[in-house]
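Before any comments, here is the structure.
Every protein chain but one is kept in place in this view of the complex.
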Amino acid sequence: MKKLNPNVSLMLFAAPALIVYGLFKLLPAVLGLFYSTTDWNGLNKTYNFIGVSNFIEIIGDQYFWNSVLFTLKYVIVMVIVANVIALFLATMIESINRGKGLFRTVFYMPNMISMIIGGYMWMFIVTKVLYYMADNWGLTFLDQSWIGDPRYAFIAIIVVASWGSVGYLMIIYMAALQGVPTSLKEAAYLDGASGWQTFWAVILPMIRHAVTICVFWTLNSSFQVFDVIYSLTGGGPGRATQSTALNIYEEAFKGNIRYGYATAKSTVLFVIVLIITIIQLRIMSKKEQEA
Amino acid sequence: MRKKKIIFNIFVYTFLCIAAIFCLLPLWMALVNSFKTNGEMLTNVMSWPSRLRFENYVRTFDKMNYMRSLFNTIFLSTLSVSVMVVFSALAGWKLCRTKTKLSSFILALFIFSMLIPFSSIMIPLYKLVLILKIKNSLIGLSFIYAGMGVSMAIFLYHGFVKSIPIELEEAAAIDGCNAFQTFFYVVFPMLKPITVTIVITNILWIWNDFLLPLIIISDNKKYTLLLSTNTLFGQYSSDWTAILSALILAALPVIVFYSIFQKNILKGISDGALKG
Partner (left out) sequence: MKKFLALSLVICMVFLTVACAKEPVAEAIATPEQPREAELNIMMSIPQFMDQWDTYVQQFEAKMLAEENIKVKVNLEMPSSDQYESVLQARLTSDDAPDLFTLHSNNIGTYNKAGYLTDLSNEPLAAKIYENVKATVSVDGKLLGVPIESQAWGVLYNKDIFEKLDLEAPKTLSELKNIVNILKENDYTPFMLAYQEQWVPQLMTALTLGGKVSGDVPDWVDRMNNNEGSYSEVSDIFGPIDLIMENGTIRAMEVGSEAGAADFANGKAAMFVQGTWASGTIMATNPDMKLGVFALPVNENEDCTSVNLSTSTTLAVHPDAKEMELARMFANYVLDDQDSAALFQACSFNPLATSHTYQPASWVADASSFVAAGKSYKDLVLPSAVTDEQGKLLQEYYVKTITKEDFITRMDEVYKNSNK
């Protein structure tokens, strides 16, 4: 039998995925890129080709850069908070003997619900239940302006977003933790290592790949954060909690409806995310190789 | 030593219970309040319903065309995920096993596209749908989902394949299996743990996705559960109890699905661990 050229057989296997992906993701993205060089308002049948002037305008767009800053802040906090909580929960559940399945089901539950729906459920809690607790149970620390004060609104957003994403991360971490052979843990225990030491020195290196996946996933989804903020604060008060995705959405579908300009903005967002991700993957894969 | 273990356990269980309550709080509040009348809810959101009223559910069940929407959603998510899993397992495995420049390029292409914001492809995508004449087609929509989901799935498969030994595949090749046979009889079964994760996360994504079907499906006979729920949002905008009952109805199948599937995940993951 003739041995196939590796690239040919690779293409054979990758073709189905490449076709659907190229057709439904790459092609529209390229078309979108094309629109970013036009002044199309998403409505008119005709539009003009205006080169890079959309991109030049972005440089001076204060609201856009504020939303980028907000998104960066959100991403950093989410990557840390969500992953620490998820890993912590996963380790805790793995350390107990009874009720593993139950806790896992419960913690994963929020992931099953659309963030739009979850967001509205939380809205109900934030605007009704918390104040009820504050007024009737004397829990006055809950009596904050959870939507109106930018600081508290940020906390509320982080809490709700973590609520919605920790379960997924936890599942990945648990899958990785179960892949750590018990014999290794026992060996560490016999060597007299404490729980923390075992975790840092034995377990963490073994699940480094899961950490890469989870951080990558959080990073990626946080940069596009939309649903939570949309349903909770709508980006308000004013623009205080406006993420970049929300800023782009508003540009494309609200107000002046500048679709060309909005796609130019999403191109910029894409480039920012790309750079950050490349850096992150470089660091992570280097560490993975070292370990 | 034993005492320390008990104290540790008490701490762990207490912590987990608090976290669990926090997780379930919104669902619980939605459930409790969906049995109340609107007036009852407005007076006290924390109270028990004075009696179990199913009126809200009866009303919304009918309005949502519940059974039809449920069927559509099941059909859509099953087909999308099947296509996605087969396509991306094939690609992910081969990409990992082939060490050429082309393979790194293709992998990079898949991964980078994960960062493309949906809002920037929405309108071009819609135009494409019209050209391909797959508007209002659940099958067409499945392939769109597959196209949008393969990159993450390939990324996960690629990572997982790295961790399984190549020897088995080599043995299969020596035994005379061609590449496709090797894949389906040797590799794919070993990918089960990550496949389970991929299936679950993607079913939930598609189940809960809203904007894409909203644009592509306009025929209400083909509405998904969330689209049907959405029409209720508008109709009952001032009636929270009805909306909450619709939210619970929309979430119920997933909760049931998950509680059944739970065992399979455990089994799948432990199987994978044993063989790895």
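Letters A and B name the chains as they come in the text, with residue numbers starting at 1 for each one.
Criterion: a contact is a pair of C-beta atoms (placed from the backbone, for glycine too) under 8 Å apart; a residue touches a chain by one contact, two chains touch by 3 or more.
No experiment lies behind these values; they were computed from the predicted model shown.
Asks: What shown chains does the left-out chain touch?
Replies: A, B
Asks: Determine which one of B:F112, B:Y126, B:F188 or B:F261 touches the chain that has been left out.
Replies: Of all options in B:F112, B:Y126, B:F188 or B:F261, contact with the hidden chain holds for B:Y126.
Asks: Considering the whole complex, which of A:F55, A:Y131 or A:Y189 touches the chain not shown?
Replies: A:Y131
Asks: Per the definition of touch given earlier, which of B:N9, B:N65, B:S137 or B:T231 contacts the omitted chain?
Replies: B:T231
Asks: Looking at the full complex, which residue from A:K100, A:K185, A:R208 or A:R239 touches the chain that isn't shown here?
Replies: Considering all chains, including the one not shown, the answer is A:R239.
Asks: Over the whole complex, note the residues of chain A touching the chain we left out.
Replies: 41-45, 123, 126-127, 131, 145-150, 234, 236-240, 250, 252-257
Asks: Could you list which residues of chain B touch the chain missing from the display?
Replies: Here the touching residues of chain B are 42, 122-123, 126-127, 130, 135, 211, 214-215, 218-220, 230-231, 233-238.
Basically, only the chains that are shown with their structure count from here on.
Asks: Approximately how many whole Å separate the CA-defined centres of chain A and chain B?
Replies: Computed from C-alpha means, the inter-chain centre distance equals 16 Å.
Asks: Provide the residue numbers of chain A that touch chain B in the complex, in ascending order.
Replies: 4, 6-7, 9-11, 13-14, 16-18, 20-29, 31-32, 35, 42, 89, 92-93, 95-96, 99, 101, 103-118, 120-122, 124-125, 128-129, 132-133, 136, 163, 167-168, 171-172, 174-175, 178-179, 209, 212-213, 216-217, 220, 223-224, 226, 245, 248-249, 252, 259, 262-263, 266-267, 269-270, 273-274, 277
Asks: Touching chain A in the complex: which residues of chain B?
Replies: These residues of chain B touch chain A: 9, 12-13, 15-16, 19-20, 22-27, 29-30, 33, 44-46, 83, 86-88, 90-91, 93-95, 98, 100, 102-103, 106, 109-110, 112-125, 127-128, 143-144, 146-148, 150-152, 154-156, 159, 162-163, 179, 183, 193-194, 197, 200-201, 204, 207-210, 226, 229, 240, 243-244, 247, 250-251, 254-255, 258-259, 262-263, 265-266, 269-270, 272-273, 276.
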